[in-house]
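Sharing a structure with you now.
A single protein chain has been removed from this complex, and every other one stays in its place.
The first chain written gets the first letter, and so on, giving A and B; residue counts start at 1 in each chain.
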Amino acid sequence: MNKVMIFDQGNPVCMQLLGKARSLFGEEAEYVMVSVRRHHNVALETMENAIREEKPELVLIGATALGEEVAPALGVRLGTGVAAHCVDINISDEGNLAFMVPAFGGKVIGEIFVPAAGDDRPAIATVKPGTFEDYEGECRVIDVDEQIEKGLLSPGEKKQGAFRMAGIEPRKHTAGRLAKAQLVFCGGFGIGSPENWQKIERLAEKFGGAAGCTRPVVDMGWGPDEDSMIGTSGISVKPKVYVGFGISGAAHHVCGIRDADVIISINNDRNAEVFAASDYAGVFDAEAVIDALLGEEEK
Amino acid sequence: MRIIVLVKPVPDPEKYNELRIDPETKRLVREGVQTVINPTDKNALEAALVLRDGRIAAGEDSSVTVLSMAPEFSRDKLVECLAMGADDAYMLSDVAFGGADTYATSYVLAEGVKKIAAEKGENFDLILAGNESADGATAHVPVQLAEWLGITHISRVCSLEAEGETLRAVKRSEDVLLTFEGEGQAVFAVTRDINKPRFISAMGIVKARKKPLSIWTNEELGLDESAIGLEGSPTQPGRLITPELGRAGRPLLADEDATAEDAAKAIRALLGKEGF
Partner (left out) sequence: MNFNFTEEQEMLKAAFAEFAKEEIAPNAAKWDEENHTPLDLMPKMGEMGILGVFVPEQYGGVGLGHTERVMALEEIARYSAGLAMMVFTHQLGMAAILDYGTEEQKMKYLPGMCAGTAICGLAVTEPGGGSDVAGQKTEAQLVDGQWVVNGRKCFITNSHCGTATVITCRTGEDEKGRSTFSCIILEAGTDGYGPGREENKLGLRGSMTGELIMNNARVPEENLVGEVGMGTPIAMKEIGEVGRASMAAIATGILRGCLEDAVKFSKERIVYGKPISRLQAIQFHIAEIRCDYEAARLMTYRAAAVKDEGKPAAAEFSMAKYFATEAACSASKRLIEIMGGYGVVNEYAAGRYHRDALGCISSGGTSEIQKIIVAGDTLKKY
């Protein structure tokens, strides 16, 4: 490996990527970070130019809303392959890079190889924030934002087409908090009602944790949106303790909690698949246990 | 307004726990797992139908075309889309397309879009797709299709409205909602909370009988075989593994007659041990 480029979009994931890359390639490789904290058309143009100029062999991009828009687009523009949402990156016995990507909700992990195809056709990989350890270190930075501010570069807008940004609205979101939480209370379809989702949120508040849910709770419209959804298509959590209520154990959810230290599951279905992926299995009515936990606290 | 909706038939996501890897062939065994329309694609179709009906109510001409690259056995999934309300459907089906990664898939779809436009003698205005498929979940294809076509793409669209000629799409990113406004060709990849897809009605199923469904092989598309399928894919698949997710699953309480109160106490004890 001679050069690794990392997209710094203003999310801590870029440092995690740098750390992972350093652990794989050591000091033999050169690392360069392209810092551009702008929306996707500018970011895309900038990254494309930077890759063509710097000719890295590998480009790592955080799989955020922005990264997911930039990475696959770069793939087509540069005529190269993109490995999505890698859970790990390995160097195979033959010395090739093997990107480990989840499929079927994480039930299956597939190896993906992106054979180098030429100078400006690097392998591109995206990685969800939190997949790799936080890292502190430095590397060369191409600060595009600064260049734009100094007027050295004009933000490329050529593919923005007829759609312009008409507004930015901050949102109340729990995604970041959930991903970092040391304690997670999670509700599944078995909680049965919007009221019980609120109780899960109250539990999180009382015990100092974060509240998460599974896909059906979002789909049923019981309150939370996809930011609170734990799983491969939502947030991956790695708390010290995870307590799940009324969760069946679908692959895409279980894969999102695999890094929890302790998993406690409450479900009245003795055969719930989640029990096989839990440290502690409690065959109880979810609502009754939630109430008991809240009750004790409120006393 | 001419709208194209991308649709992918996928193994039923509710049944992913039943998937396993054959120890001999190392291939995925999906026996008994039905094929369904990728759930988020149904949201895209719903959004398209609402836009179309709005245009028609305003006295304009509008239509929704469904496009899918899929094996021919999943033809009935496209009929389902017609039954839901789409006007016509195109299926790109050829063994030569098989084994494609998102790069080669989006290329074939882009060529399909161009051929549909040529065939109909008019260009599309908007392409909608589910943000990601349940199986691969890369979220690449809508973006890459737009790149092949050289048009705007906006993904994670959680709200889409039309006001006259102007479309307003809201993209949900980690900490902000970004609103985009404009006119002209674009690919929007929608999330599942954008709407609730309608039920398929008996009337819809009967009407679907008469709606055109075309199946195109590579003979019709005429694409260079080195640019499609496995050969045209810049990524190459290796081994498949099933991650070990199993844990001890020991009972929270040994006592079979324990109550919910006892369970709550046990959980509090475990939380206490970890410092909560």
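By our rule, contacts are C-beta pairs under 8 Å (C-beta built on N, C-alpha and C of every residue); 3 or more make two chains touch, one makes a residue touch a chain.
Quick caveat, the model's predicted, so the values are computed rather than measured.
Asker: I'd like to know which visible chains would be in contact with the absent chain if the whole complex were considered.
Answerer: If we consider the entire complex, the absent chain touches A, B.
Asker: Write down which of B:D76, B:E165, B:E231 or B:E274 is the residue touching the left-out chain.
Answerer: B:D76
Asker: Of the residues B:I21, B:I205 or B:L230, which one touches the chain left out of the display?
Answerer: B:I205
Asker: Could you list which residues of chain A touch the chain missing from the display?
Answerer: Counting over the whole complex, chain A touches the hidden chain at residues 269-271.
Asker: Spell out the interface residues on chain B facing the chain that's missing from view.
Answerer: That gives, for chain B, the contact residues 76, 79-80, 83, 199-206, 209.
Assume only the chains that are shown with their structure count from here on.
Asker: What is the distance in Å between the mean C-alpha positions of chain A and chain B?
Answerer: The separation of the two C-alpha centroids amounts to 20 Å.
Asker: For chain A, which residues are in contact with chain B within the complex?
Answerer: Interface residues on chain A, with respect to chain B: 11, 39, 64-66, 68-69, 71-73, 75-77, 79-85, 92, 98, 101-115, 117, 121, 159-171, 173, 175-176, 182-183, 207-209, 218-219, 225-226, 232-233, 240-241, 243, 249-252, 254-255, 258, 261-264, 266, 273, 275-285, 288-289, 291-293, 295-296.
Asker: What residues on chain B touch chain A, complex-wise?
Answerer: It is residues 11, 13-14, 16-17, 19, 21, 28, 101-103, 106, 132, 134-141, 143-144, 146-148, 150-156, 167-169, 171-186, 191-193, 233-243, 245-253, 258-261, 263-268, 270-271, 274-276 of chain B that touch chain A.
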